[in-house]
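Structure incoming, see below.
The other protein chains are all here in position, but one chain of the complex has been omitted.
By letter and in written order, the chains are A, B and C; residue numbering begins at 1 in each of them.
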Amino acid sequence: MAVERDPGRTSWPRRALAHPLFWPALTLLLLLLGNGALNPGFLALQWREGHLYGNLIDIGNRAAPLILVSLGMTLVIAARGLDISVGAVLAISATVAAWMIAGGEGAGSRLPMPLAVAAALAVAALCGLWNGLLVVRAGMQPIVATLILMVAGRGIAQLISGGQILTIYYPPYFYFGNGYLLGLPFSLFVVAAVCGLLYVALNRTALGLFVRAIGGNPLAAHVAGVPARAITIGLYVFCAFSAGLAGILVSSNVRSADANNAGQLLELDAILAVTLGGTLLTGGRFSLAGSVLGALIIQTLTTTIYSIGVPPQINLMVKAALVFVVMLLQSADFRASMRGLLRRRPAGGEMR
Amino acid sequence: MNARNESARTAASGRQQEPMQRRRFDPKYLPLTVTVALFVAMAATGGVLYEGFLSPQVMLNLLIDNAFLCIVAVGMTFVILSGGIDLSVGAVIAFTTVLLAALVQRQGWHPLAAIALALSLGTVYGAAMGLLIQRFRLQPFVVTLAGMFLARGAATLISVDSISIDHPLMTAVAYLRIPVGGGYSLSLSALIALLAVAAGIVLAHATRFGRTVYAIGGSESSALLMGLPVAATRIAVYALSGFCSALAGVVVTFYMLSGYGLHALGLELDAIAVVVIGGTLLSGGRGYVAGTLVGVLVLGLIQTLIAFEGTLSSWWTRIAIGVLLLLFCLLQRVFERTRRLTLGVA
Amino acid sequence: MNAGPSPPGSSHVLQARGIGKRFAGIAALEGVDLCLRAGEVHALMGQNGAGKSTLIKVLTGVLAADSGTLELQGQPIAPASPVQAQRLGISTVYQEVNLCPNLSVAENLFAGRFPRQRWSGLIDWRSVRRQSRELLEELNLRIDPDRLLGEYPVAVQQMVAIARALGVSARVLILDEPTSSLDEHEVEELFAVIRRLRERGMAILFVTHFLDQVYAVSDRITVLRNGRCVGEYAAADLPHAALIAAMVGREMAAAPAARPAAEADVPRQMVLQAQGLGRRGQLAPTDLELRGGEVLGLGGLLGSGRTELARLLFGLDRAETGTLRIGGQAVRLHGPADAVAHGLALCPEERKTEGIVAELSVRENIVLALQARRGWRRFLSRAAQNDIARRFVDALGIKTASIETPVALLSGGNQQKVVLARWLATEPKLLMLDEPTRGIDIAAKQEIMNEILRLARTGMAVLFVSAEMEELLRVSDRIAVMRDRRKAGELPGGCGEDAVFELIAGQ
Partner (left out) sequence: GEKNPAGGERIVLGFSQVGAESEWRTANTESIKSAVQEAGIQLRFSDAQQKQENQIKALRSFIAQRVDVIAFSPVVESGWETVLREAKAANIPVILTDRAVKVSDDSLYVTLIGSDFVEEGRKAARWLLEQSPLKDGTEPVRIVELQGTVGSAPANDRMKGFKEVIAANPRFQVVRSQSGDFTRAKGKEVMEAFLKAEGSSIDVLFAHNDDMAIGAIQAIEEAGLKPGQDIVIVSIDAVRGAFEAMMAGKLNVTVECNPLLGPQLVDAIHAVREGRPLPKRIVVEESVFTREQAAEVFPTRRY
């Protein structure tokens, strides 16, 4: 047969270049290095009060909620869905947790903290179940189905909080979003745990195969006996659950729950992270690691804007410019046409 | 053997014969009909519950107050039909209002010249995004999201404050009311919106461009193999959406008589929702421009219902919008249930 | 300054010389020559994956050739896209139906060349409708041009694709396996049209795996094997056996092994029993029994309800009436997942929409149904997956670079084999095959027949749907015939074609 394999020719740089995560990773690296060049202190890490301190740690800690949400979003998108209610679910979970813990200054927690956290996560998962049922059972288009919760969810959160920002005075709760374990923010460990869980679920069970089959061709997967409906519902539940987890981190970090503003526009950031990571919004191809990188890129962008002293009026312009650069860098077609231009130009020069 | 085939065939052809006469009611219009019927039912419920709800002016206000949404949604319908999405529409509206206001109020341009510039800028902007999407195979979501940041950024760059407009021509047009009889009236914007819908319907259903958009949304690879101009059409679709956004921006400028970088915040989501409620599939290829108009009216009606209720706190307002949306979409699904197997995903 | 002697009579319309095309590591075509002449039907033959579709894509600008030249009536051409090829007068029906299911039949026929009203420039729907009727009429296809294409089964879509290609008044017509999903009547209709077009001087390229069809309509045959040209022959001078030998590269018994005499003494357990199974608009209440170790053939015309019956048995559509017993137990199937759990398998008719998951690899496609049957927790190890995949790749002769190749990159026939392998891998109690041999070459078809018979001998029940009467008669123990969406009757295995046709015709 005319199979041709020449391992000597595909050297490792070539293989690295072809890896789908290469460009997101390179982008992140360039962003960080660029920052380091502009502001030498940016990459510095110090040991302060028993933990690491610096911009890199901040980026990690800040990005944690976005990473969590992006992971859930990736899976939903992989199965040809979309969840725009994540911001609202985050707000609900944060509010539920804060409401159950609340109490006054020094008053301790109203209900036991584990109960509060469990309740918050359960409510979030319930939200996911609701979304999943609307999509799968009622057959609504994902964007409308989740739009309903996106609109009503914040209302529910505000109903719980009575329109107030619920301030939390119970110090043990602060650990989730502010605490450190082994010198690193605790939130990073939460992210790592979820990543580990997903790795096992997708690579050590058949779920990964099923999700990709559903994303590639839902009808064919269904005909092949894959429980496509149950899995799809499960993915919505997971997505909402991870948004709930993010809600715990966020409310713990700012020691309060702001039903109106928590997770505002999170859905856009999460979808942006997912796309930057190389996942196709049309389903089929997805990359969880890519989404993590995407979320880190977004957070680094934000932190960059804050730390290089951009006037706030042009925040958006800078962000737009960076997103354009990032996505063009990642486009194989763009790189090809650039190469074409570079190649053509010297040739043209010789002719003249 | 041929003789046998022949006899089998004659037997079969009687069965294969399908009713060729035009059916009275084509099932492909069912979703649209259901949506319209539900709209009417919802309006009637409002009429029973609230005094003055069914007054013609309230219904006309639906059009007046949602004219810009309607115009944007027409462009968005084409984008979604082609299998894409355009998140930049709200930002382009904001940019247009600021640009118009700045040109007219600060630079002393004639409004018509400013409008012409704004419309062409919007079109070019949309086309540029379409070019990126088409040429470099970028995902529409990211390109138009960056486009949204850019347009809003540009708007705040021109002016952080809102700029009021008091140019006599602009105010005259803004106050213009077109009587429709019985003491009721319509604004010029509403008329433009209706024209946009009409133009959209013709464009979608009676031109090659429109049918190509549907084909691309149905299957891009097939469209390519059928020899349709996929690249040009895709770019044109985004250009059209850019134009519609700019036109909506002009309408908003008249509606608010001001230019402001924070106008039309989050409008992209409303526009998408309206298109989808109107029965267009987000995955592309199926839907109607006329449905979009109904979608706009439905969203407007929900808001009007809540305004007439008048006792809801802020959070109950949100919950009520969600519940009404849910009811509407659920009923829509229940009535549309076809016998075909529909898998919940996709 | 035309190089070389001008061809005799200059009837050469399209000439390809030395065409080469490589896909990452695989040479799909190497130095292929092809010459189409006006007023001739040219058959392109070869096994699955021989490079037929690739050659056609090169001719029509879908793919760019790595080497070689194309000439159209003596002028060198280099179509860069299907649009350009169409403008040059090359009209094509590709192997997979490449139309838009969300547009109406009429729109699919005319997309890209809609007639327009003189005064407004808008599409003239009246004349679109009228011309569609005429076009469909030419193929004797009685369907409503206003209905969405996706509502029709692939067979009809295939005919519409052909009608579209006919509608373009072209110099060259290329048909890639147009007959794979058609039954004999449709094929006859098509051939009548092809002959008419040949009379008019059109050059026609035609791909098929059916030898009878080749001899029925073509004047000349080019055979490809593993991407190389084996030779060009005049159809009249090439005996069947020689053609097969040219394609396969070795001598092959022309008459396939017939079904061994029924081993009547094997105890046959009832596997599935349907009573009054039906659904409004799809299938009149039907009784059906399937026993282990037997092959039940399902015959009938296009649209007679065979696919519907299989779908109902598999729970893909919900039955409205009747009962279903599997292994003696009454069950209600809530969907394919249920059916698979009960040991049923359905290899669906529509490969592209219900069969393959294009982005997944050959391995993943093959293990998908088996994994679904095992549930998500009992994950097949990678080694086990590789094992199964390799076994079926070898057994069915699936031509692929590796088992990790995405199925999308396989040739049509090989994709079909992958879907078949998926279901064979589940080792079900009842295997339902809806047109499993569509687009599969003759050598592989024999392999598959043998595999089906082997499985039946191991005690599996098989429901076999096929439009090919010969195939059906060869493997079936019993034949059920469908007509008008109801079961017209059952015949024993040894019955002749006549009896089946009588039932089909309702006499």
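As a working rule, contacts are C-beta pairs under 8 Å (C-beta built on N, C-alpha and C of every residue); 3 or more make two chains touch, one makes a residue touch a chain.
All values reported here derive from a predicted model rather than from experimental measurement.
Note that the absent chain touches A, B when the full complex is taken as a whole. Contact with the omitted chain, checked across A:Leu68, A:Val250 or A:Leu272, is made by A:Val250. Across B:Phe209, B:Phe308 or B:Phe335, the single residue that touches the chain missing here is B:Phe308.
Although one chain is not displayed, its contacts with chain B can still be listed: residues 51-52, 55, 57-58, 61, 64-65, 68, 156, 160-166, 171, 174-175, 255-258, 260-266, 300, 303-304, 306-308, 310-315, 317-318. The set of chain A residues touching the chain not shown comprises 39, 41-42, 48-49, 53-55, 58, 62, 105, 158, 162-165, 167, 178, 250, 253-256, 258, 260-262, 264, 302-303, 306-313, 315.
Convention: only the chains that are shown with their structure count from here on.
Steps from chain A to chain C, taking the shortest chain of touch contacts, total 1. Chain centres here are Cα averages; for chain A and chain C they lie 44 Å apart.
Between the Cα centres of chain A and chain B there is a gap of 30 Å. Our note on geometry: chain B versus chain C, Cα centroid distance of 41 Å, whole angstroms.
Shared interface positions of chain A, defined as residues touching 2 or more other chains, are 219, 222, 229. Counting only residues that touch two or more partner chains, chain C has 316. For chain C in complex with chain A, the touching residues are 25-27, 30, 226-227, 316, 335-337, 339-341, 346, 348, 353-360, 364, 367-369, 371-380, 399, 401-402, 422.
On the side of chain A, the complex with chain B involves touching residues 79-82, 84, 134-145, 147-149, 151-159, 163, 214, 218-219, 222, 228-229, 232, 259, 268, 271-272, 275-276, 280-283, 313-321, 323-324, 327-328, 331-334, 337. On chain C, the positions that touch chain B within their shared complex are 62, 81-83, 85-86, 92, 94, 98-103, 107-108, 111-112, 114, 116, 121-123, 125, 142-144, 146, 148, 164, 184-185, 188, 281, 301, 303-304, 316-317, 483-484, 497-498, 501-502, 504-507.
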